[in-house]
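A single protein chain has been removed from this complex, and every other one stays in its place.
Chains: A, B and C, in written order; residue numbering restarts at 1 for each.
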């Protein structure tokens, strides 16, 4: 297979571009996405190519935009709604939770909602508490939504293309720190199905489960662990809903140790749920408590030192893996 | 101590009444709460007693009502905002997540938000997918919120009074099926602090952790288990945030088996998080996998048979407890 | 802007018959449905459309196949006016698999996507963005379909009203927002919810052509809707129509509605939309008593047979439900 190196944002743009070319029902709306090409430059060039009917700027009306997207999807279109920060999706939460997620069941399966909400989350750069959240757990809990969190350009492209061909509402959660990261993307039609995890690095001693921007962190931790003679397997679920339980359980059955890494704060996060699944299925196989490495239970502070202290760092993952291996139980290495 | 028998809704009313009498800063707004006394009759008589300044009806504007409540709290009042269904709180989610929860930290601790949002959730009676949710997990995940879920009239009263005296935003989540249930409420000043779980029934064989309307279900299951010779301890955290981890861990250390019962759907629920805490702390003490009994991952259907099939029943709790005790591993008893 | 209470051009007999049939069918559906409710056969919420029949009837008579509607929690009338199968409506209320939503939705969620009915909605105001979305989809497809959202006085104070009507306006969508101003939100009078009870002015304030009409006059509603729909098909959308009306009873079946002033109720009952539809069909359409009686009997029979059909239908089985529930 041939590959090209692309930035995450370029890969997203390719996905949208290819799907807009393929299906006239695909369109995109968002704040500043048309003329200006979007705050993350994902939509650059699309206005020129597809015109103002299918690439539209909106006023600052998140509930309206999301609701209109949901309505368009019900009526047979394939809208992409870009919300600048996942934090702002809270303004349209009713449309996500009570309309998009429920429509299919409420109509006895008749109504489908092929709606894609693209947004981004994560801390970094001092944008403070209202622009730094990782809110996937909120969507993860609501039956009917798909939750997608790509960590690489190839996954970003493949998953977004898949999102635009299936028929349920998708929360497509990008990460502000990933837009400019680069990676190899296969040439030609590249589609990644939902519900298939990916082993980003194979290993046998401990499973590191991470998604979105925590994948690079987990990979860096695995590198460091390798230098210490520990072979960590890095597993990226890629889609949290549907979740590839089979692959998670297969990896942890093998390593007998799991460390789950999430940027979101610890309490009630997706990591807790994955933990509950592993302990239910592999209770008798685990050699150590499942470790969760997560953000502090606190809104993200503006101060950059404290911001960094609020979200998991490589050293936290290394320390957790070592604890899981019953090495360094006092965590001295992390200090 | 002397007690009176009160309905849950009467206990709530007493709490509001006493606190309104005590502090002129307490006031309440909501749809139909004044003249009509509220859809659940919690606020009956308050308009006559405290007048239209402090007991106000609102238009159907959940985001506005919640936001106005938050603003009033910041400015030094103690508002109660009644939202008819927790489902509708999604319309004000920005005000809850991005304003109320974050204000204290964002202002370096200067700003406080003594705001109480009263609402109710739960399935039952065929009110369908948009009026049946149990959404505590969404609030539980957001740092800065307090999440309170009383299961009895006494707790309802004591916790609401406490809520109205502390200074952080409280999601006070009642249950539509509890309003008319009765229980003994201590006479005089009765306050229940946040963060103190309550053993609703002591036992030594297995810990059933349940809150809100699942407490009666767990108690009924414990009764049935007792008939089978199993002594279940029923622990009600009462407040999910702050969570009384110490009492949960003490109970499970003793019984070595935990069954967590939540009405909300399984994926990403609070039960998963409590499970993750127990496995982290008591990994080496547990005699069986922690069991989670929860709702199906599906919006609640209108059809009453299917509605019932979507949320935990007594028999599910009994079966889970028996599994935890390695009795009836095939679940035959539940059939 | 407001309109006369009756049509300028004389309406056709066909239209008059359609309007009477529809209004009467809604009346029967609600009246008989309430009986089923009181017998305990219908569960959950049931918000009767009694007294407001003129609006759904007049509006839908001005639409054509391929158009879309979105509705409210008080949605039976809109479904019927849109031509829904009464069998499947009753079956839905009775929780049966043969219902529009297989018994998964109930009164507040009846929808028929294939027929362009985006459904009732349990969230006040939510139908507006959904309808604007359908209008947007149609504009992108190049279709000349018009989408109507029925909404309420209560929803006019809600953020979705401003946000989505404004989006419809900047995009010139073929969208008609019909506010059914029945002057109450449960027990709250409109005067207690807003200082400006002329709700059409909210459309004008954001540049949307906006009208006010007597919602109890189905012909007037039809006429103004036809105009609005034509404007939309000419690319002059969106349009707002405020239709004044009043409920004949409480908010839902179990609300005695004691707060509704007797005199106001009497005023509106004297202007009953079903009576007016009947009178119009007789006076302007030349129908005689016999024809009316025949139609009324037909409609009553249709409802009765819907109850039989529904009663004979089965509910979704737990097994099928478990299968259906996979993958959420």
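Here is the rule we use: a residue touches a chain if its C-beta (ideal position, glycine included) is under 8 Å from a C-beta of that chain, and two chains touch if they have at least 3 such contacts.
This is a predicted model, so every value here is computed, not measured.
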Of the chains on display, those the missing one touches are A, B, C
Given B:67, B:203, B:237 or B:312, the residue that touches the chain left out of view is B:67
Given C:144, C:192, C:227 or C:275, the correct residue touching the omitted chain is C:192
Missing-chain contact, candidates C:204, C:231, C:249 or C:279, resolves to C:204
The listed residue (B:30, B:79, B:183 or B:237) that touches the chain absent from the view is B:79
Missing-chain contacts on subunit B, rising order, are 24-25, 27, 53-54, 56, 58-59, 61, 63-77, 79, 94-95, 98-99, 103, 105-111, 143-144, 242
Per the touch rule stated above, subunit C touches the missing chain via residues 157-163, 166, 169-170, 192-196, 201-202, 204-208
In the full complex, subunit A touches the hidden chain through residues 31-32, 35-36, 57-61, 63-64, 87-88, 91, 125-131, 296-299, 301-306, 309-310
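Assume only the chains that are shown with their structure count from here on.
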Greatest Cα-centre separation from subunit B belongs to chain C
Contact tally winner between B-C and A-C is A-C
Taking each chain's mean CA coordinate, subunit A and subunit B are separated, in whole Å, by 30
In whole angstrom, the CA-centroid distance of subunit B from subunit C equals 37
Chain-centre distance (mean CA atoms) for subunit A and subunit C, in whole Å, is 41
Subunit A residues touching 2+ other chains are 63, 94, 98, 105-106, 143-144
Residue ranges of subunit C touching at least 2 other chains are 101, 103-105, 109, 121-123, 159, 328
